[in-house]
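The complex appears here without one of its protein chains, the remainder shown in place.
Order of writing sets the chain letters: A, B and C. Residues in each chain are counted from 1.
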Amino acid sequence: MIKVNRYISVIGGAKCTERERELAEEVGQEIARKGAILICGGRGGVMEAASRGARQAGGIVVGILPGQHREEGNPYLTVALPTGLGNARNAIIACAADAIVAIGGGYGTLSEIGLALKMNKPVIGLDTWKLEHPVVSCGIRTASNAQEAVELALFLISNWKGEPE
Amino acid sequence: MIKVNRYISVIGGAKCTERERELAEEVGQEIARKGAILICGGRGGVMEAASRGARQAGGIVVGILPGQHREEGNPYLTVALPTGLGNARNAIIACAADAIVAIGGGYGTLSEIGLALKMNKPVIGLDTWKLEHPVVSCGIRTASNAQEAVELALFLISNWKGEPE
Amino acid sequence: MIKVNRYISVIGGAKCTERERELAEEVGQEIARKGAILICGGRGGVMEAASRGARQAGGIVVGILPGQHREEGNPYLTVALPTGLGNARNAIIACAADAIVAIGGGYGTLSEIGLALKMNKPVIGLDTWKLEHPVVSCGIRTASNAQEAVELALFLISNWKGEPE
Partner (left out) sequence: MIKVNRYISVIGGAKCTERERELAEEVGQEIARKGAILICGGRGGVMEAASRGARQAGGIVVGILPGQHREEGNPYLTVALPTGLGNARNAIIACAADAIVAIGGGYGTLSEIGLALKMNKPVIGLDTWKLEHPVVSCGIRTASNAQEAVELALFLISNWKGEPE
């Protein structure tokens, strides 16, 4: 029984650009190649592209769906979980991950970034939100391509010290 | 890519009797043998026994955990998802399933039975709560052993007509 | 600033009998007369009748709604809170209460009874579910009328010892 210890959530818009789609697919492939489990919101756009990439590379993909029906999931999910929680399911996508990779994305993605940072999880961004605050540091680490993003995520997971701050 | 369409939640106490443990293990095995995905609350007792059974038979097991830490999951989960939702995670265990098998169990199990019936999902009981109400029918169907329970669950899933009633 | 310390959730069906409606209205009145805050699911039937009773007696009524729109609340709510959580909002109705009064009710009510008992909160039943279990005690205390139900709830709250068991 192989013990897989690392879970990475990929977050981003249900609608996305072609470049985001390509990035997401590569990120999904990298996650699967490293033997990590991919979590996502289970729907289209970035979520679907990442799911497709991970499945192509033989990985496990978990979709945490906002609605009550499994049919809203994309076709690449290994496990599709309708939650019925609406946007509150974003908290699960952050909580269930050891690290998060954000690709593009809109306000839903922004909320997941906030939730993940609040839970002190590493967040790696690819072409996503830039945050500025009078006092608090931004918190998002940037990567320049898919491979770097996943390697950084795995590095930060292995050095994760828990919930200080 | 094999499409697995059926998800069965097994619910029951984190503490349980030896008989419940045996029943749960058999139910888990049967679910896996039929190619369905097993969902559970991810912890000990009935949940752990069902998980062990399903993994022994080569199945996929998803644990929807109440807390924030993956470590609270039992060692047989394929996918362990900390939700941070506490008891509200019981609603996901009901929502994400196509049918529910209840084995023994206490008040948490009772709440999951209620949530599943509210969502009009088939609930099959093995040595679990008996419900009586002045007007409403009980809703739980009983089975006399593990194999019967899983067969009944799959039969009811394949005949499921959706949400009215 | 008056400190109100006691919160009682009244649970029951969105559809109900005339007798349940009368019971609920009286329960709502009693809760308000005792200076406690009434929590409910915010919708029709038992929830609306209890809300009306409490408002008539000058009380505060909080409706925890399953959907995203305040308009689904009944007209007697002092505070109407759309949660967007669907049935998972039932866990809040149990968690936010010091005691629960169940009047009639269907599967949703059953789930709230289970959640409240799981959280070790007192549950008082009026013409509601009867529960039997091979090992676990039922947990619901019965009252014969509205006044008795609320008095028993307040008595049990004042003697509440917290989460053991």
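Everything that follows uses one rule, which is that a contact is a pair of C-beta atoms (placed from the backbone, for glycine too) under 8 Å apart; a residue touches a chain by one contact, two chains touch by 3 or more.
Keep in mind that what you see is a predicted model, and the values were worked out from it rather than measured.
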Partner chains on view for the chain not depicted: A, B, C
Residue of C:82, C:105, C:125 or C:139 in touch with the missing chain, whole complex considered: C:82
Identified contact with the non-displayed chain, of B:10, B:24, B:88 or B:119: B:88
Touching residues on chain A - with respect to the absent chain: 17, 85-88, 90-92, 94-95, 104, 106-115, 117-119, 127-136, 139
Chain C residues touching the omitted chain (full complex): 1, 7, 37, 39, 55, 60, 62, 64, 68, 70, 76, 78-79, 81-85, 91-92, 95-96, 119
Where the unshown chain meets chain B, residue by residue: 68, 83-88
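As a working rule, only the chains that are shown with their structure count from here on.
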Equivalent interface positions on chain A and chain B, same or different at half: same
Approximate Å spacing (C-alpha centroids) for the pair chain A, chain B: 27
Touching two or more other chains - residues of chain B: 85, 91-92, 95, 119
